[in-house]
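Before I ask anything, let me first share the structure, which is written out below as structure tokens.
All protein chains of the complex are present and in place, except for one that has been dropped.
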Amino acid sequence: MPTRVESVTTAALAAALDAAARRQSLSAANIANAGTEGYVPLRISFEAKLEDARGVVREQGRIDANGLALLQELAESLPEPIDAMASVQLDAEVAELARNAVQFQVLLQGVSRHLALLALAAADGRK
Amino acid sequence: MSTDAIQGLAQHDEVAPPIAPRMDPDPLTGPSFAQRMSDGLREVNQQLLTTQVDLQKLAVGEPVPLHELMIRLEESRISLQLMLQVRNRVLEAYQDMLRMQV
Partner (left out) sequence: MDYLQTFAISAAGMAVERTRVETAALNLAQAHTAQSADQPAFQPLRVVATGAEGFGGLVRAGLESVPLPSVTVEPSGVPARLVHDPGHPLADGRGFVAYPGVDPAREMVTLLGATRAYEANVAAMNTARTLALKTLEIGRST
């Protein structure tokens, strides 16, 4: 892979955006299936492993290759049922939908401004 | 109308103030121009690095105060722009000097 400017931050944000988009469609599917007989709500249950990546960021002050790999795995992991007998709790699902939408917007703004900074530097201060 | 009451608001700056320009009263004994340029460069670089780490924390899900992040992002952008403008001016001045007929 060719080395790109500040590719770590861009890749981390892109993977986080992937994960947020998947969570969004998962929540929407849970809500759509609220009335389906025998449907168990699904979640992406990778969050515990992300805690390791967060610990690394806290200690080392920046994300490392492992953390980035974990994040990318999260974006591709399969959803699992919360527990076998759970039923769809509409308020929890809608709250998750709202939370995820805000998270997606924040990540989007972060990527956009980060790339704008790089573009500013690359354009030599002239537009 | 006195502005004393408004000055009191300045005590509530929870976000770190932006890099203030150093006004050295004595140009002969203060740091040289080159020194100041490299100091400024280092500060801008530091601010950009902090911004990158904040964005990485955001991606991983570490709690980041959102308003501080946005303000720091904007400050980074402005200070980078300022630094680039200064660099452009310095380069122009240097090129002007090169073109001077001796």
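All chains are identified by letter, namely A and B, in their written order; residue positions are counted from 1 within each chain.
As a convention for this text, a residue touches a chain if its C-beta (ideal position, glycine included) is under 8 Å from a C-beta of that chain, and two chains touch if they have at least 3 such contacts.
Note that the coordinates shown come from a computational prediction; the quantities given were computed from them, not determined experimentally.
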Quick one: say which of A:32, A:69 or A:95 touches the chain that got left out.
A:95
Could you tell me which of A:29, A:82 or A:106 touches the chain that is not displayed?
A:106
Considering the whole complex rather than only what is displayed, give the residues of chain B touching the chain that is not shown.
61, 63-67, 70-71, 73-74, 77
Absent-chain interface as seen on chain A, which is shown
89, 91-92, 95-96, 98-99, 101-103, 105-106, 109, 113
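Basically, only the chains that are shown with their structure count from here on.
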Dist(centroid_CA(chain A), centroid_CA(chain B)) in Å evaluates to 32
Using the touch definition up top, name the residues of chain B that touch chain A in the complex.
48, 51-53, 55-62, 66, 69-70, 73, 76-77, 80-81, 84-85, 87-88
Contact set on chain A toward chain B in their complex
6, 8-9, 12-13, 15-16, 47, 50, 53-54, 57-58, 61-63, 67, 71, 106-107, 109-110, 113-114, 116-117, 120-121, 124-126
